[in-house]
Structures are given as structure tokens and as C-alpha cells.
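One protein chain omitted, others in place.
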Amino acid sequence: MPFTTSIKVRFGDADPAGLVYFVNVFHYFHIAMEEFFAARCGITYEKLMTDERVGFPTVNVQAEFLTPLVYGDEAEVEVYVSRVGEASATFEYSVRRANDAVICARATIVQVAMNLDARRAVPIPDKYRRVFADSRD
Amino acid sequence: MPFTTSIKVRFGDADPAGLVYFVNVFHYFHIAMEEFFAARCGITYEKLMTDERVGFPTVNVQAEFLTPLVYGDEAEVEVYVSRVGEASATFEYSVRRANDAVICARATIVQVAMNLDARRAVPIPDKYRRVFADSRD
Amino acid sequence: MPFTTSIKVRFGDADPAGLVYFVNVFHYFHIAMEEFFAARCGITYEKLMTDERVGFPTVNVQAEFLTPLVYGDEAEVEVYVSRVGEASATFEYSVRRANDAVICARATIVQVAMNLDARRAVPIPDKYRRVFADSRD
Partner (left out) sequence: MPFTTSIKVRFGDADPAGLVYFVNVFHYFHIAMEEFFAARCGITYEKLMTDERVGFPTVNVQAEFLTPLVYGDEAEVEVYVSRVGEASATFEYSVRRANDAVICARATIVQVAMNLDARRAVPIPDKYRRVFADSRD
């Protein structure tokens, strides 16, 4: 089952045009992923990096921005993993405006399991592989 | 001819893994677009918004991150417009590490001309359309 | 009574030294102020700006950073108003690490009621003046 988290749009996230700067929406996606790890994987993303020396840097992004978020909105960010490869996983994100469920943005982001010391790709540990796969159904 | 600008990676741009947080690379792309307007379009992006009430919000992003930038790097960001439609234009961005010209990231970003008061798409003014087209060759 | 809100330190908030970049702690203070308005003043900071055309830009900051926050920490940010003047108010902020209540940072920030159209100082409306004063006790 996909995982969902709420993120409030902050004053500092919006730009002079009154809309959330698209750059900050990518930050929302990453926050949702951090929350997904804490809620589903039995480890915070921080512990994953510190204790297991594994991170999931982004290698490919496809994103659509459909309706602008504005300051004052609350964003519901959903995330699940649509594909789990040997060393990479494809995370699917969507952002809805909380008050009317309108989809504001969607992204497909490929992230690679990387050993932070060697800075090279490593196989995704089995325990996370299963959790990732379960998020799809 | 494509336009190129230099951006220094700042301390605050890098993350606990020592790499530039991918979110900030999208900020670099936007900075390059702002510089492109100032250098090529005869108007700063700020004046475009203030005086002509036109902005170019992002509607679609495809991006690849090939080699991580780290704190201390200087990024050469190249931008040109590969397609000019009625109300939207496709900007092509690439980021090279200045000291060895290695490509770190690439993006294709579709941006729509929007009237900031009505918050709706408008035709791209002819004067910019020509400049956009010229950046491709 | 002071108001307290929880803010999770995010991956993107920490710097290559592994600590939260001090700049982002000021962002936390502002988030706490936004939450204070929503919880105590009967209006979100966003509505205050949009409907009443009033904002509270920062004019003076005194801050101490005592213990660094790191990625993975949860911050408890407390805020109250220690002084309410004609057009300005002094907000007192403190940040504690949630797991052991250690104080990480403290700030005294003077913010001025500003009409956003005229961009000039205005008297603080009475309804907020009372709420501000109550936060001190």
C-alpha cells in the first residue's frame, strides 16, 4: 500500500509569483521518502546512512506539475515503489492539495542504493526490497 | 548558440552525504534560465514578471543525474531552447564540472508562458520566441 | 503560555559537516511563528497576508547556537512574545532537541507589522496584541 504524509507549504517555500517554487516540490518528494523509510522500513533514512552507510541518491527524474501549490496549502504526498531492481528502485510520488484532493504534481524518480564510503552502487538489501515491493500493492 | 553560466557549489547546497542535494541542482537550472533572460532576451526575468506580468513556470521535467557534484565544485550550466510552441518552450539544461568538463546532470524542462495576474497560459511574445529559437543553433 | 511545535530535521537541512546549517535554524524559527499564528491568533499567517495585507518581517535578530542539531534530530521549537510595541513585537524562540531536551539554539527576533501594499509599518491590530501578550505568561 502506498504511504502518505502531510506537508504544510511554508512561507519560505513560495516565490514572488505567489506559487511554490517548483524546486521545493522536489524537496517535498524527498521528505516523503524519508518518512516512508521511518514508517515502513524499520529504520530512519538517517540511521540507514549512519549505521548501514547506504543512501539512495537520485539518478533519474520525470515530473509533471499540473496545478500550482500556493502558500497556505497543505500537501498530501503519496509515495510507493513501482519497480525494484538490483541496485535501483523507482519511486512514484504524487502531491495532492489536502483541501480538495486535486493533484498538483507527480514524479517518477529512480534512486540508486549507494555505499556512502565507496560512493558506488550496491545491491538493495533484501529487507528493504520486500518493503519496497509491498508498497506497490 | 547555447548560453552558459558558472555557478559555485555552496556549503549550504551540499548534504550530509557530502554531495549536492539533487533538489539544489534544479535551483541551478533556474538560475541559468534567469541569467539566459538577462543575457539574451534584453530583459531580466524579474522585469519580465514585474513589467510584462509574464513568468515561465515549470510544467514538465525530465532529468538525469550522472555524476554527483560536491562542495567545492564549480558548475558550468548550459541552457538552450530546443522547441518553442504557442505558449510553452522546452529548455535543455546541462551541468558540467568546471575543472574537467564531466557532465554531472542534464534536464529537459518544459516551461509555460503564464500571465501572473490571470494565472493562465499566454502566447510567448514574438520577441522572446526568436531569441529562444536562436539559442538552439 | 508559550507555544511549542515539533520540526523534524530533514536530510536537506544538514550540511557537509553533518550539522544543520545555521541558516536553516532561522527557517525553523519562522515556521514556529507561522504555527503560532495558526494556533493562537485565529488566522493563518497566509490569510493575514492575503486578507489583511499585513506581514511581520524581521528587523532585528539576536541568536545563540549552543549545541548543533544533526540530521535525524527532532526539534521542539518554543515561541512567545516578550514585548509588544506600537508596530513591532519581540518574539523569543528556543529550540530543544526532542529526545533529551537539550537547548540547541535561542533567538530574540524583533518583527514589525507591515502593510504589504504600502510596504510601511502599521500598528499591530488589537486582537493580535492581546494574543501576543498572553503568550508571555
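Just so it is clear, A, B and C label the chains in written order, and each chain counts residues from 1 on its own.
Here is the rule we go by: contacts are C-beta pairs under 8 Å (C-beta built on N, C-alpha and C of every residue); 3 or more make two chains touch, one makes a residue touch a chain.
Quick caveat, the model's predicted, so the values are computed rather than measured.
Among the chains on display, the ones the left-out chain touches in the entire complex are A, B, C. From the options B:Thr50, B:Ser82, B:Asn99 or B:Asn115, the residue with contact to the chain not on display is B:Thr50. Hidden from this view is one chain, which touches chain B at 10-12, 27, 30-31, 34, 44-47, 49-50, 71-72. Within chain C, the residues in touch with the undisplayed chain are 16-17, 19, 21-24, 26-27, 30, 49, 55, 57-66, 68, 107, 116, 119.
In the full complex, chain A touches the hidden chain at residues 11-12, 14-16, 18, 21, 23, 71.
Keep this in mind: only the chains that are shown with their structure count from here on.
With centres computed as the average of Cα coordinates, no chain lies farther from chain C than B. Nearest to the global CA centroid, when each chain is reduced to the mean of its CA atoms, is chain A. With centres set at the average Cα position, the gap from chain A to chain C is 27 Å. Per-chain CA centroids place chain B at a distance of 33 Å from chain C. Chain centres here are Cα averages; for chain A and chain B they lie 23 Å apart. In chain B, 16, 21, 23 are the positions where the chain touches two or more neighbouring chains simultaneously.
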